[in-house]
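A single protein chain has been omitted; all remaining protein chains appear in their positions.
Then we have chain A:
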Amino acid sequence: MALLSKKDTNLITDPLADNNPITIQVLGICSALAITAELKASLVMAISVMFVLGAGNVVISLMRNIIPSKIRIIVQLIVVATLVIIVDQVLKAYAYELSKTLAVFVGLIITNCIIMGRFEAFALANGPWRSFLDGIGNSLGYGVILVIVGFFRELLGSGTLFGYPVLGDPIMKTGLYATGYENNGFMIIPPAALIVVGIIIWVQRSRNPALVEEN
């Protein structure tokens, strides 16, 4: 193992499966409901969170010994907000189109509970490199769920993927629609995300009974 020790690798792989931030820790649900109506938005959100969480974890980790514990939550909030604003401003100046796509996510990133959760639970107690890996791992775990939910919601709700019609044209009745298939309008409203996430949790727990809580 050259680059990563086994413990370090676990920091990346654990959140992808048995310690997933959405399905196991049930964090970041708000944004998972809000923006998964289409695949592209899910992917953009996943990448933005990866950047903010990776960088934020490093910053908090570097500051962990000088942050007064009484105001640590506020300090964490300031770090996230600053990072997000810096990214937003730089994109506005040099990648205007992209910044417009991201504008709607800015508020959602700052309030994403996964970010505060990882700062609080990991970065405050670990070194920068491990914190960085933890940030990347958790945002990957978050992103995977987002993309899965986005895939099903866009496919079943709009019949498209990344905006491309894959099932035919619902108005001209071509492709699958010629057989009488209809888009499920329910899938594009937020409660549908809750159901998809619920199904993912169910599948995950039935495959790994160790995850099921004792009553």
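Assume contacts are C-beta pairs under 8 Å (C-beta built on N, C-alpha and C of every residue); 3 or more make two chains touch, one makes a residue touch a chain; residues count from 1.
The working rule: contacts and distances are computed from a predicted model.
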Complex member absent from the view - protein name from UniProt, among "Multiple sugar transport system substrate-binding protein", "Transporter permease", "Transmembrane protein" or "Na(+)-translocating NADH-quinone reductase subunit C": "Na(+)-translocating NADH-quinone reductase subunit C"
Residue of A:Leu4, A:Cys30 or A:Ile86 in touch with the missing chain, whole complex considered: A:Ile86
Listed residues A:Ala17, A:Ala55, A:Leu161 or A:Ile188, member touching the removed chain: A:Ile188
Contacting the left-out chain in the complete assembly, out of A:Cys30, A:Ile73 or A:Ala103: A:Ala103
Those residues of chain A which, in the complete complex, touch the missing chain: 34-35, 37-38, 40-41, 65-71, 74-75, 78, 82, 85-86, 89-90, 92-94, 96, 103-104, 107, 153-154, 157-158, 163, 171, 185, 188-189
